[in-house]
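The chains shown are only part of the set, and none of them has been moved.
Note that the chains are named A, B and C in the order they appear, and that numbering of residues resets to 1 at the start of each chain.
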């Protein structure tokens, strides 16, 4: 049983980490950190708990550590770090932790680094090889492994079997993203005044992230360097009045002829290392394919396999026999955030990195 | 002053026709028709009025005629027909009216006919030429002119200046459509249980309509036949929790190099016959172009120029110098429905057809 | 194991009956009935399933019976009837079933009858005594037991410990009701156009039902007659943009002095026969009392104990020491409908009526 610290444990992603690690066979929560303002207090008194299930009783009583190596070490002996920090904080703090600890982070701060993998274990489990280069270059005993932006997950996972089966020459994607992605409340959150009876056709930095990350994840590692997947990608990201679950409309041009039925089969049958290794958080079927016209819908499909599977539907031909259209839904704060990080840790534990 | 009948006057589009024709300089409402169930009653007692402004007092007192040539003629002498009928009813009834009357319809029943124009006066005012062939072929004294599907309007209007300036080789469009498009309530309406905290990734027949209509409208009439614009088009249509205003994310590949700034300029400066002829319902600027990232938004921009202008924003480059991305918003039941039909009638009155 | 038929099994309450009876220790679903339109078809093809959990596989394959004694008997041998019929249908059909079967109905058709109990087992388990009179008067072998209107449940349950402890002289209640109460979609459902960015301050018949039912349930049975609880009651019922869960703001004037802390204690400690008998669907605590100001909230609290407990909070003094104010939340289609009926059947099985 490995002991885990959760950095940024009071935010929405931090709460999802707690949820995902409850009763986990491999990881036990040992330390919860938060900003200086909360440090020292009881978790139950400092958090604005936003999940429908109550706070676990033991978690409620834990004392919050400050978000630093010293703070965490003073609070307990830990083996692994899960980070739900905001990007700006992560940029400074995560490297300090990585000197000593394996860090699985949901933050975007290091995703663009040439020696840091963005991991979706069903797709690019082999990218963990880059860790060797990362440690050498930076002199770390630990490492940083990131999971992608929540929107990237629903896109990259659904593209993987298409790329494998038919090749991809271009991708166009429009997202309709849930408000939980921006936080529960406060300065960055989406307010009811902003989004009620409305669509906001812009999310800061989101399109650049999704376009970069998707190609990096679906690309290769050669000679300790990332080779992004060589397809065109254009996205347009929107906020809509939905609580959880990002819906994405995807247009793909394939290199070879593709029949929608074949594509559905490829997606429905898709499995990766998490399924082969029976990792604890792995969904049995990473991609659930719906027939019929009306699914997926975020309210109905975001919680498939505990929020760890994505839903795909409306797989249909585009304007040529080398084009496809479909819709996907991913739970943005489970598979797209905390659950994804936990799955990454499980993969690396299975690979002997922890 | 021409006397107008509104067919299907109790529905949401019918109500918008009443709103658009209030105090109109050229058309006066003479007859309101509805289904047999309502015929004979006072309009004010039969309608479930859904607009924010109250029913005009005179309209409230009008007796509802039945939806047939006889019914309408018994109720008053009219010169022109505006139809807000459901497609299935329109298919049977509109040809009967067209034997005698000019019919401006919002219904989809005849849009695919090879001798019926789908008119957006800023784009294809010249398509009215087909009326001659329509009358000859069908032996009608009147005619049928359709306006497009509400979603088509926001797409075709914004594509027109791009096509003129840079050529178009392909279009991908994802819509986020308002619930008013499906009616106020009842069997076809979108229920709160369906759409609250949700996205529905499918609208029956919508994608096929938008793809067909856009190319027909942006195409040419040659030798009394339509030549659709020869670009690829793929769409994906969604229902979102918005009352009015369809938001569309568009990816365009152009034939020639295009700079986003040039495209913005072309759209902002775009004018057509309605502007040149100063038609009463014509917006001064058919396309309002927003700089900055956060607009257009349906709640803020659907009512530009009384709902007759569309809003465009986020005009930006795609992945090559021959690609563009942008977002548009159109008021689906004003410019996209009743207001569009009224503008069509104004154009044809100016052209001597009425 | 008793075999159950669900009448009106395709609607939202019918679906909740299926959900509540899955893996039930005492009742097994044997027959599903629906309207003539659906009868004969497979359940999975006829239903528009609206719950988040998938349709149970075995249920999906069941053939739908027509909603009549003959139809149900032809489909299987059953011991007990659960009815999710609309009131107008129930009025005709339920008495036919009651000739032979115990009928547990969610319909309002017979709630006002002087020999039919409205049962909330924690409150008025003794009202089942009226069944004897019901059978004698009507010559039935079976019987009809109703559960109250969904809004009544949240009010009556929370009033019971107050009445017992302090006496009640008057009640004022304002409800903010979820849209699921009106059905999933169609003519009676609440449409998105009606309720988005809105409140509808009226629900047909609701106030009269709640006022009558609350006093009947909290009243006594004496000499085979109901004696309604003798307090004043006035309500005002609203529809708000919430999916599930009715929120109620209650003002109570008590006969004796009452301290909010005492009232909280009385509610939190309240138990009835379902708890004493450990009935399978009984919540451990029928009333969860929240301290602090911000709860209960329907999105967070509607699913307490599987939707079978109600939540109460903001218990505070009114303008005198004989007045109280509080807020309650009840899941309208679980405790307020199907779950309530199932609990009624469990109580009567324990009492030897089944």
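One rule holds in what follows: a residue touches a chain if its C-beta (ideal position, glycine included) is under 8 Å from a C-beta of that chain, and two chains touch if they have at least 3 such contacts.
Because the structure is a prediction, the values reported are computed rather than measured.
J.: How many copies make up the whole complex, given 3 shown?
T.: Full complex, one repeated sequence, 4 copies overall.
FYI, only the chains that are shown with their structure count from here on.
J.: If you tally contacts for every chain pair, which pair is highest?
T.: Going pair by pair, the biggest contact count turns up for A-B.
J.: How far is the middle of chain A from the middle of chain C, if each middle is the mean of its Cα atoms, in Å?
T.: So the centroids are 41 Å from each other.
J.: If you average the CA atoms of chain B and of chain C, how many Å lie between those two points?
T.: Between these chains, centre-to-centre, one finds 47 Å.
J.: Please set out, as single numbers or ranges, the residues of chain A touching at least two other chains.
T.: Where chain A meets two or more other chains at a single residue, that happens at 196-197, 299-300.
J.: Applying the document's contact rule, which stretches of chain C touch chain B when the two form their complex?
T.: Against chain B, the touching part of chain C is residues 50, 179-180, 183-187, 189-197, 241, 243.
J.: Which bits of chain A are touching chain C when the two form their complex?
T.: 52, 196-197, 299-300, 303
J.: Inside the complex, what are the residues of chain A that reach chain B?
T.: 170, 172, 174, 176, 196-202, 204, 232-234, 236, 238, 240-243, 247, 249, 251, 293-300, 313-314, 318-320, 323, 325, 327
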